[in-house]
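Take a look at the structure below.
Yeah, one chain of the complex is gone here, protein chain that is, but the others are all in their spots.
Take a look at subunit A:
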Amino acid sequence: MTCNPAVDRRTILKGATAGAALSITPLRHVRAAGTPVKVGVLLPTSGVLAFLGQACRRGIDLGAKMMAENGAPAVEILHVDTESKAEQGRVAAEKLIREGCSVLIGAFDSGTTISAAQAAEAAKVPLVVNIAAAPQITSQGFKYVFRNFTPGATLVYNAVARIKELSSLTGVSPKTAVLMHVNDTFGHAVAKGVDILWQKLNVPIEIVDTISYSRLAKDMSVEIGRAKAAKPDILMPVTRVNDAILIVRELVKQNVELFGVIGPGSPGPYEKAFTDATGKYGDEYMDCVPWYDPTRVKTRRAIAAFAEAYPDQRFELNVGFSYEAVEIVADAIARAGSGEPGALQAALRATNLQDHIMYGGPITFDETGQNPNIGGVLLQNQGGTPKVVGPAEIAVAKPVFPMTPFAER
């Protein structure tokens, strides 16, 4: 066997090293001036969270379309699926950064967002968090992470405050409650938060039982049987959409009579899948969540455009916060006048969007990268759609409380 003296081991090693260096060099450095800024979007568009990830994606796409129509700087949106796996956050973020993205948006669930945030921080590329409630996302000293969503503690605080003021809003004072929660990170965190804040805010309703159930529950008959046995005035389920449907079905079957069902910061009951599946029985179900402000012109315009683009879908909080993430990025690009990640990071830090679609104060970011001005509303399903019934300043309907017994519907 002979060796080619021109290609020796050292040459190969040098070539390999150069190749490796090139492969990790972000392409943004070679982007021509005037080309659209690449915005990477990480969402779980397949896997168990796909249903919600797809809703977020619709918000992103609508946001990009409307920003372009409003004359915002040109952007190119690159989507990567995180497959509903937390560990894919980092992989997806690194992939988007390698492809030259100057800013990232994502990633819907907390685990994936934490994973993606580490990659973004290491590469010094800003990440705008559309949805993810875990406190550590903005408490780790990251400089490139900006969250426009309520952290878990605030979410629960707003929810407990809304439940507390329900009595003054309706003149009806429930005395007892049962708290039910899905047995996952989110469900546990909310249940724990409710427990703490219940004492702290001195809510005059006694929680007589707390029932946790599996994330994969297919059947809630025993859980609702146990809740019924505690004879509560209100039921407070912390759910996803499927278990919220199962809960309503069982409440009807077991003829449980309650003043109300109120989700304390829970996803699920405002989604179209829920109202479609439960029909009249899903009406008067309440939920306390961050939501869009239905009184703003900008919101109504976004909802109309959404209805035109996706006539079979509902504009809800996943869509709204994803839409707003695009708006935040577009605003930062316009003010930075550049697609450079460093300039975008500085522009994001100085964000001050007064007119936007979600309920709350202006969008700004504090030193941790958190928007502290996001509000929470009290929603109630009425006529098959979620309506804001509190706070009074943006309410579009009056709360029905106590709720109509299921047997009389």
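Simple rule for what comes next: a residue touches a chain if its C-beta (ideal position, glycine included) is under 8 Å from a C-beta of that chain, and two chains touch if they have at least 3 such contacts; residues count from 1.
The working rule: contacts and distances are computed from a predicted model.
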The complex's invisible chain, by UniProt name, from "Thiosulfate oxidation carrier complex protein SoxZ", "(2Fe-2S)-binding protein", "cytochrome-c oxidase" or "Branched-chain amino acid ABC transporter permease": "Branched-chain amino acid ABC transporter permease"
From A:35, A:139 or A:221, residue that would touch the chain that is not displayed: A:221
Among A:41, A:77, A:197 or A:211, the residue in touch with the chain that has been omitted: A:211
Residue of A:140, A:167 or A:183 touching the missing chain in the full complex: A:183
For subunit A, residues in touch with the removed chain: 46-48, 50-51, 54, 183, 211-214, 216-219, 221-223, 225-226, 228-229, 241-242, 245-246, 249, 252-255, 273, 276-277, 279, 281
